[in-house]
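Worksheet for the structure shown next.
With one protein chain withheld, the remaining protein chains of the complex are depicted in position.
Chain IDs A, B and C follow the sequence of writing; residue 1 opens each chain.
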Amino acid sequence: MDPEKIKSLIEAMAASDLAEMEFSEDGWSLRLVRRHEGTVPRQASSLPAARGFARLKPVPKPPDGAAQASEVLSPTFGIVYLGPAPGAPPFVSTGDHVTAGTTICILEAMKVFQEVKAGRHGVIAAVTVATGDEVEAGQVLARFA
Amino acid sequence: MDPEKIKSLIEAMAASDLAEMEFSEDGWSLRLVRRHEGTVPRQASSLPAARGFARLKPVPKPPDGAAQASEVLSPTFGIVYLGPAPGAPPFVSTGDHVTAGTTICILEAMKVFQEVKAGRHGVIAAVTVATGDEVEAGQVLARFA
Amino acid sequence: MFGSVLIANRGEIAVRVIRACRLLGLRAVAVHSVADADSAHVRLADTAICIGPAPARQSYLDQAAILAAAEVTGAEAIHPGYGFLSENAAFADRVEEAGLTFIGPAGATMRVMGDKIAAKRAMRAAGVPCVPGLDEGLPHDPGRVIEIAHDIGYPLILKAAGGGGGRGMRRVDREEDLLDALAVTREEGRSAFGNGEIYAERFLTHPRHVEIQVIADAHGHALWLGSRDCSLQRRHQKVIEEAPAPGIEPSQLAAVGERCAHACRQIGYRGVGTFEFLYEDGAFFFIEMNTRLQVEHPVTEMTSGLDLVELQIRVARGERLQLRQDEVTCRGHSFECRLNAEDPVTFKPSPGLITDWQMPGGPGVRIDTHAGPGYRVPPYYDSLIGKLIVHGATRDDALARLRAALDEARIEGIATNLPLHRRLASDTVFCAGGVDIHYLERGMSGGVA
Partner (left out) sequence: MFGSVLIANRGEIAVRVIRACRLLGLRAVAVHSVADADSAHVRLADTAICIGPAPARQSYLDQAAILAAAEVTGAEAIHPGYGFLSENAAFADRVEEAGLTFIGPAGATMRVMGDKIAAKRAMRAAGVPCVPGLDEGLPHDPGRVIEIAHDIGYPLILKAAGGGGGRGMRRVDREEDLLDALAVTREEGRSAFGNGEIYAERFLTHPRHVEIQVIADAHGHALWLGSRDCSLQRRHQKVIEEAPAPGIEPSQLAAVGERCAHACRQIGYRGVGTFEFLYEDGAFFFIEMNTRLQVEHPVTEMTSGLDLVELQIRVARGERLQLRQDEVTCRGHSFECRLNAEDPVTFKPSPGLITDWQMPGGPGVRIDTHAGPGYRVPPYYDSLIGKLIVHGATRDDALARLRAALDEARIEGIATNLPLHRRLASDTVFCAGGVDIHYLERGMSGGVA
């Protein structure tokens, strides 16, 4: 281990905007972490996952490129409402023609309601969820023909 | 749901020595847990695993029946010492004849030393660990020929 | 005296109440929806019973299901927590009619305090300072309304008697806007709360939210247990609370606290409660009384050394408060951060699986939560997943501990408001103390919140 090398690494870290740096050589290892300072918020998502603690698989993010998609995907974890009110007809049914922006369903999470809209025009081949269903982010809500 | 039935379940639980009981019917479910009282210790291992919290696989317990085993297994998670002192010859080597009770190695955990002995007589075909190794409970330490 | 308590709630407050039951040797009965079958309050209770499907109106708000659950489990008392049925006077009545103890004030008391005009009248009668304005509904005669408004002064605010939580209110800056605004607000009150009664009050432009915690037993003994400042709010939701309220003379807090305790005796109050005030230019103005345990009760526990839920259950059991007012002290300073499953910038809710959860510990740190690694935050209820509470010898010391604790906290898998809390704990204006209730929505000192 070369003390000068490590010192220079610490200085390089200080001069950079890196959040974390790891270095190892000859059985030594060095880990540097920069704490957020003052009012600069550190996004939780930019933090490294803890090592040595339980980690579970995060929910997959829905893919981009909805315009070409053959499916309408849920943007979030939530509860599905296929119609605007209990007993009201659904926003869309199998065989319906929709255009980009047509409401497919409403998703509720913690009393906040969010409309899910079609990303392109097309014919609905199937609505794959029901009112009251809990859906994951990225789950298929409806399929185009 | 029949209130009388549930009441009778609660009474049955009170009269028993059960630690936990679950019951469900018609979409209702009931879970009863008895807390330990006074000086009666409740073994941690008898508790149900928490539901909805991270659970990892526990380390497998070594099987019983060492007398017939073709291997010597580690009884615990620890550090292996094949000899009684640094530089001293090992307790056993490949080809050695051992009897039930011959020391195979020493395991250390938190400064407590424990001898691992052969469970039967036989010839050592291989010692599968080295001094300083960390071994799991149930891991093979040596094999009989 | 009851020996078992059904907790008609979920989440961190259900866990909090179960802990108090455990402390007192009472059997704790949890009720839960299908969505909460794996929740911490179910695991910690002695008995747990499922009372319905996930939506709250079919479970935690279903009075019949909760009473049936109490009957079959042999629960003798019901603790409502906060939210859900905690301020529902009809539910309190039904609980008592069923021969059980409702852990809270009598339904009749809750009814008076739930009507803003009646509450204000009761408070004025007890000498509690109120916002300038009439403690009765505005008349229908337009000329008389203009006269009254002139006496109160502009800007003023029109409030529907049945409103609350920021709804049914309208600010009026000039006399020429008064009558139109009144007509609209009256119509809103009628359609939204079934009550067209409207009252007018002086509108305060830069008030702080300061509240007084009280407790009263069933034998006429009432105490105030300290002050809290909850001015850091967003859309009427408190974000960070602290005790005591900073920068206010202890003697002035004691004077208003004494008035609150006196009011409790006058109205025959029983249980824990909170008098909420606006505080502006050195004066207190009563706004409403919460007749239940508050989310922010821990900051008072940290500074007073008292266990409010234990005391609440004890007075519900008919015990006399052994404490004298001069034994209630305030030691140090405490902050509470509400940890919400929401985006820290857009505030969009973020239910889902918590993949990593690491909370701070050590001296002066307390965590109240039902969450943990592997917990899945359901989309059916509010976004509160825990509370991070710190205590320090002084306000500055408590702030330093708050920053250190927030820095150590880590929640992965869902978005949370931890980044907002970190920013607030380092915000120079908030750290100086005494921000008003608009501070957070104005965007703090550095820009947009």
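Convention: contacts are C-beta pairs under 8 Å (C-beta built on N, C-alpha and C of every residue); 3 or more make two chains touch, one makes a residue touch a chain.
These figures come from a predicted structure and were not determined experimentally.
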For the full complex, which residue in C:44, C:78, C:106 or C:313 touches the chain that was left out?
C:44
Omitted-chain contact residue, chosen from C:142, C:250, C:305 or C:318
C:305
If the hidden chain were put back, which of C:53, C:132, C:246 or C:372 would touch it?
C:372
Residues of subunit C in contact with the chain not shown
15-16, 19, 22-23, 44, 298, 301-302, 305-307, 331-332, 358, 360-369, 372-374, 393, 400-401, 404, 407-408
Touching the unshown chain, subunit B contributes residues 35-36, 38-39, 41-45, 47, 49-50, 53-59, 76-79, 108-112, 134, 137
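Throughout what follows, only the chains that are shown with their structure count from here on.
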Rounded to the nearest Å, the gap separating the Cα centres of subunit B and subunit C is 49
What whole-number Å value describes the gap between the mean CA coordinates of subunit A and subunit C?
33
Identify all positions of subunit C at which a residue touches two or more other chains, and write them in rising order.
373-374
Sites on subunit B at which at least two other chains make contact:
54
